[in-house]
Every structure is written in C-alpha cells, then in structure tokens.
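Structure in structure tokens, see below.
Complex shown without one protein chain; remaining protein chains in place.
A and B are the chain letters, set down in written order, and residue numbers restart from 1 in every chain.
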Amino acid sequence: MIKQIVFIIALLITLGVFTYTFFRVLAYFKLTHQDYPVRNLGRRFKEMMRVAVGQTKIFRRPVIGLLHALVFWGFLVILIGSIEMVVDGILGTERIFRALGVVYDVIIGAGDVFALIIAIAVAVFLVRRLFLHVRRFAGIEMDHKKHVDANIALSLILILMISLLGLNTFYVQHALAAGHEIHGVFPVSQLLAPLFASMPADQLYLYHEINWWVHILVIFFFANYLPYSKHFHVYLSVPNVFLSRLDPLGKLYTMENVKKEVQMMMDPNAAFEEPSGEEEEVGRFGVKDVEDVSWKTYFDSLACTQCGRCTSVCPANITGKKLSPRKIIMDVRERMKEKGPGMLKEGSDYSDGKALLRDHITEEELWACTLCNACAQECPININHPSLIVEMRRYLVMEESSGPGDLNAIFTNIENNGAPWQYSQEDRLQWAEELYINE
Amino acid sequence: MAILVYTEHWDGQFKKSTFELVSYASKLAEMADAQTVALSIGQVDEDNLRQLADYGADKIITVNQANLKYLDNQAYTSVIQQVADQEGADIMVLAHNNTGKALAPRLSARMQAALGSEVNQLPAELDPFVVNKKVFSGKAFANVKLKTDKKVLTLAQNSFGIYENTQEPIIENFEPTLSDEQIKTQVTDVEKHRDKLLLTDAELVVSGGRGMKSPENWDKLNDLANELGAALACSRPVSDEGWRPHEEHTGQTGKIIAPDLYIAAGISGAIQHIAGVSAAKYIVAINNDPDAPIFEMADYGIVGDAMQVLPELTEALRKARS
Partner (left out) sequence: MKILVCISNVPDTTTKVRFTNDNTQLDTNGIQWVINPWDELALTRALQLKEDKNNSVESVTVIHVGGKESEPTIRKALAIGADDAIRVNAEPTDAYFVASQLAEVIQQHDFDIIFAGIESSDYNGAAVGGMLSEMLGMPSISAVSSFELENDQVRIIREIDGGKETMTSQLPLVVVAQKGIAIEPRIANMRGIMMARKKPLNVVEPAEKDSMVDFVDFELPQAKPPCKMVDPENVQELVDLLQNEAKVI
C-alpha cells in the first residue's frame, strides 16, 4: 500500500515535470515558422520504418552502428517491461503483463538478453569516449559540458541495465528460494541467479526491491533529463524521421513571399506603375535569428544527438574550412535556449542585441558550404542542414546584399548580360559558329 | 587672337606630355593665325619656362602666388580665365589628365566656351570647329562640333606627338585678382609614390606566363618593367605555382585590366587569360611557338625565345629614351 502511494507520488512528480517541459518546448515551437506540409503519410511511415526503426543509416558505420542498433532495438523491447513496471507500481501488482502468456515470455526474455547486450555496448561506448580519441567527438562546438552530458547519459543507461539484470536475477533466485512460479523467461538472469544461491529469501526479496526502485526511479529521472540533454533524440529521433522532407536532397524551395514581387519584376511595364497602396508587410526573407527558422529546423536541432557523422563527411570541414554542419544545428538549439525565454516573456519583438547570424553562425561558415548534401545524406535521423544554410544565405543576400564579392558580380552580370560573365548577350552563340547548323 | 595653353608642372619641371600639349597649341595657333600663350601656375624657374618656347610658345605667363601652391579648382579656373581675357584667348588648351579634367569643365562654364574633351587631333578647319574623340570607352569615335566662339580643349595623352618650333618668347608675370577667401579647399598632406604601381591602374603592363620556365627568369621581366615604368602581371598557372603573388594574376578569374600596352612573354593566350586583357589598347606577344593563340589577339608579335628577346628589348628601350 505504502509502496503504491510512494510510487504514485513519484510518478505524479515525474509527469508534472514532464508536462512542464513539454509545454515549454511547445511554446518555443510556436515562435518558429511554417515549413513544408506534412503529407504522404504512407511514404513517411515507410521511411520511418526503414531509417529509424531499421537503423539503415546508422549501419553506414558497421561496427559501432551494429552496437547502436542493438541498443535501440533493446530499448524498444525493454520499453514494454518498463510500462509493466509503471502499471505494477500504480496497482501494486507484480508482473501483471504475464497474462499475455507466451508473448510475455518472448518480450521479457528478449529484454533480459538485451539488457546484457546494451550493458556491454554502453560500456564499450563509455570506454571509447573516456579513453580513446575519437575525432568525430571533437570540435569547437563540443565543449566540456557536452562530453559530460554524453557520459552522464551513458552512465545512467548502464545503471538501468545493471539494475534490470539485477531485478531479474533476484526475482529468479527469490522465486526459486521461496518456491514461487517464475513468470517469464530469463536466459541471462537465470545464469546469474545461482551466484546468490546461498542468500536467504527475504534478503533476495530486498535486493529485488532495491533494484526495482533504482530501475524505475532512474527511468523517471532519465525521462525528464532527456529533453535537456543531447539524448532528447531518444524521444524525437523517430518522429524526426517521420516528419523529414521527402523531396530529393538538394531541391530548393521557392519563397512564397517573394513570388509576387518577382512576377512583378519580370513584367517590364510593372516598373512604371504606382504602388497599389494596400500592400501587406512582407516578413523577413530567410533566417537571421531563431524566430525565423522553420519548425522543422527547430525540431532537427532538438533531435540532433551531436554524433558528428555529418561533419565527418562534410568536404568543407574535411579540407579545413570553418563550417561544421553539426555546429550549426546545435547553434539553433543554443540560440533558442538563449533567446526563447525572453521572447516568451516579452513577446516576439524581444531583442537581446544578438542574433543567430554572426553571433553564433558566421558568414564564413555559411559561404563555405558547397550544398553537396553529404551531411543530410549521412545523418541517421534525416536532419536537413543545407536547408538552414540556404535560408541564412537568403537573408544575407536578399536583405543585406552581403555575399562574397564574386557573388555580387555574378548577380550584376546576370541582370545585365543574362549570364554570370562579362560577355555581351550578342556573343552567346559564338561557340556554335563553326558548327554546320542550318538556321 | 591667342591660343592659351595651360602648362602644368611637377615640382617646377615640365614633362613630355606638356611639350606635346604646347606642340598641339602651336599648330592650332598656326591654323588660326594666332599667338601661342603658355600659362604656368606655381614656382618654375626661367630656364624651364624657356623650354616651352622650343615647342612654339610665343609668350609665357607665370603666376606665382603662395595661396596657389596647390591646385584649387575654383581659384585656378579664375586665374586661367583672367589670363585668357587679358590675352584675348579664344581657345584654351589643357591636357586630358586629372588636372585638365578638373579645370577644363569649370573653365568652359565660366567662359561660356564649348568643351571638346580628350580630343586626339587638330580640327580639320576652324569653322565649323569639329574635333574627334573616343566615346563608349574606346569602342567608337565621335566628331563633335563646338558651337561657341570661345572653346576649351583637352588633349588626349600620347595622341599628337611632339614638334619643335623654337620661338623667342616674352616671359611675363601675372598677378591675378584672387583673395584668400576665394580659396575654399585646402591640401593638408601630400604623398608621392614611387613605389609599386597598382596593376589595375597601370597604363603599361609587362606580363609573364609559364613559358618563362621558372621564377628565376622574372628578373628579365622586372628589368623591362622598370625601364618602362610598367606594372607586373602574370597568367594563372604562374600564380597557382606560387612563382608570383596572386595579385598579379590577370585573367577571367583574376584581374581584368585595360592598359595602353600589354606585353605578354611566354603566355600562350588561353581564352581565360585573354578575357582579362582584351581591352588593352595594344598587345605585344613574345612566344617561341608561332601557333600560340596569343598571336591572334596581339597587335605586334615576336616569335623567339623570351629569355633573349626581353633583355634586348629592355636595352633597345633604354637607348631610345636616353
């Protein structure tokens, strides 16, 4: 009875904090802009199954990819066991899902095996991070706090797996010692159980309870820690893939707010017309600060787990340019964290004298990009970095006409000569002069 | 009737361009049966002033006032106009350089005298007074009729030539009516540069390509450039290899220049390079390959080894100018 009350209180606190976080993040989303419409749900579902659940892009790095895939699939399975623990905690029952019969055995058995696999994988990850120098984990955007964040998360998962194995082991051994039925199958824990053969039943029960509480409380803590950590991707990665753009990489989207203006410019007579009088205020072109980004870009920035695979394949970064695709995505998240609270409090006109552009992401980084889309292709959760880069370039060019010098020369030449070079329009067909083409 | 020629000096010395200007004014004066009057503002000693008479100046007027030490457009215009009025000059001639461009239009407005700028020859006759000049940045020529009685001309540099026509001059001082209040601009600092000529401003350019074989051979180009007072340029492979600084790279992706003379040594003439120099008035190509495309673009060419031709050319120039 007491156990239930304590549990429900803990659960309510967890849900409370979670709800607060949820609405806060939602409020930040409301500050952002529209993006492409989310249609084609069938195709999106298939993409989600392939990339997110199937972990296809993760496997591009085969060894570490396999370990991550196993952790991910393990989490999915263990998730069911965790749900059972919450129901058990509220209702005061024990292993209530056993009613599922053989299905329960499969789930629990798989969960038991995965617990070991995940524990080993996470141990590997921790050793790798702490003792090996992995280039992908370094970078100007990867400061000390980021590494601490990663290590905390890994450590918490390790504790979760150990406590899961622990509670299973003590469950099995206690059942044997007290003569209870064992519900579920425990391929790994049953091998560990004999280690405690000499322990009295009530001590076994105690250790079971300890492991059980450690496990569920760490889950409660973890569930609320995730949104503030790089591991927000645990929640957001699958939805991010579902919501990701389905158009081919490299396709640029036209700007609706400019279309009308361009149509007018293409019509030579329009230049002489008086302005029509009632013209709506056209919003800012492109992205200068975090309130200009689309909701999807913000989603990307929250789902990003800072793995660095994007930067590791970026040709600009590899050749020593300042650009790091990972950094610019992380910068969006940082900037919202920096400016968001002020905007929520004082309204969308709030200014702190800084911007995403120049104070976080410099022009040098933006112009170094070749728009090859290697980053977007590599990202295991379909983050689209180039769309942000393009939007920020659009701001620079369309609001400030501030591009690298060559760019302005190209624009002027296109405007005057119909081509990016300083050659007369009349010379366009000179290359064909020697060809025997009958006019 | 007189032709008034404004003879600019540099630190009391006249240059070739001054003598060319006086030659022009003198020939014009012949056509008009008029006197050639030269006006110099500033400190120039008598021996130098007399030089102007070698090219046809009948009278040389000198104005030497402290407040006229530096060019003030408004003040100098007033002085020239006062001298022109005194001498009964109907035609004023200046050089088409920065000073001429500053003064001639002001003079034209002040004296209601039609302006013919950057003319390159004498008018065929005095009435109608029609002069020829470049227009559309050198893509065409225009014949321009100056409709007023008085006229101002600026002569394009290096267009006429120098002709000796020695006279026995009268040298006079002139005190213009000019108060200090009428001088509203002030020079606070003067910087003379005898250092590296900016490539994009240079009228004479000497350029080397891969045919120069190695960076060590650039001394031959340097000598030629120094002799000519020319700037240095190079083709892209040369700057890519690091033989020359990339500021010297001329071409489609480098600098686009329009000098009066472009000497290209060891350059094949790839279209991307030509794109940078095609606006040059005259192109000289030195290359040991008679089929090199550059000869199609060049005005003058030598098929030969640049290593030999360049020093010979430098030497020939040195002799010709001494």
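Methods note: a residue touches a chain if its C-beta (ideal position, glycine included) is under 8 Å from a C-beta of that chain, and two chains touch if they have at least 3 such contacts.
Computed from a predicted structure; not experimentally measured.
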- Item | chain B residues touching the omitted chain (full complex) | 10, 70-74, 77, 96-99, 101-110, 112-118, 130, 133-148, 154, 158-159, 161, 184-194, 201, 203-204, 228, 260-261, 281-282, 284-285, 295-305, 308-309, 312-313, 316-317, 320
- Item | Where the unshown chain meets chain A, residue by residue | 258, 261, 265, 271-272, 275, 282, 285, 397-401, 405, 408, 411-412, 416-417, 422-426
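Basically, only the chains that are shown with their structure count from here on.
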- Task: Go ahead and note the Å separation of the Cα centroids belonging to chain A and chain B.
- Result: 67
